[in-house]
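Note that one protein chain of the assembly has been removed; the remaining protein chains are unaltered in position.
Up next is chain A:
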Amino acid sequence: MAVCIAAFAKENYPLYIRSVPTQNELKFHYTVHTSLDVVEEKISAVGKSLGDQRELYLGLLYPTEDYKVYGYVTNSKVKFVIVVDSSNTSLRDNEIRSMFRKLHNSFTDVMCNPFYNPGDPIQSKAFNGIVSGMMVQTG
């Protein structure tokens, strides 16, 4: 499904990046990094209009010829980004949303771990498993 899934701290440094191993990892890093600017833009735009009733899902951030980049930002400004292959047209918006929701739940679990320092790279197996689940279902 997804070809790259990433999570970022409030300060935009990566907490977690994983991409499909067959493709150029560096390219994903660049793509995702660029998309963060759109996230910032969207957050500031949304922040102005609606106060706290914020939609966490940011929608399509950064379409390119090859990939679609979707964004999601938690209330604590942790960002999730999912990159999907453009050729994968079967994926509906709702599915992307539910992927983000799953990701968010798993991230919350990571944060609840008392041995996890907020801001450290995520190394949780559970989180990794969730991400793998989203990436494996290619087809």
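One rule holds for everything that comes next: contacts are C-beta pairs under 8 Å (C-beta built on N, C-alpha and C of every residue); 3 or more make two chains touch, one makes a residue touch a chain; residues count from 1.
Convention: contacts and distances are computed from a predicted model.
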Review point. Which name from "CHCH domain-containing protein", "Pyruvate dehydrogenase E1 component subunit alpha", "Trafficking protein particle complex subunit 10" or "RBR-type E3 ubiquitin transferase" does UniProt give the chain that's left off?
Key: "Trafficking protein particle complex subunit 10"
Check your understanding: Of the residues in chain A, which ones touch the absent chain?
Key -> 9, 11-14, 17, 25-26, 29-30, 33-34, 37-38, 40-41, 45, 62-65, 86-87, 89, 117-121
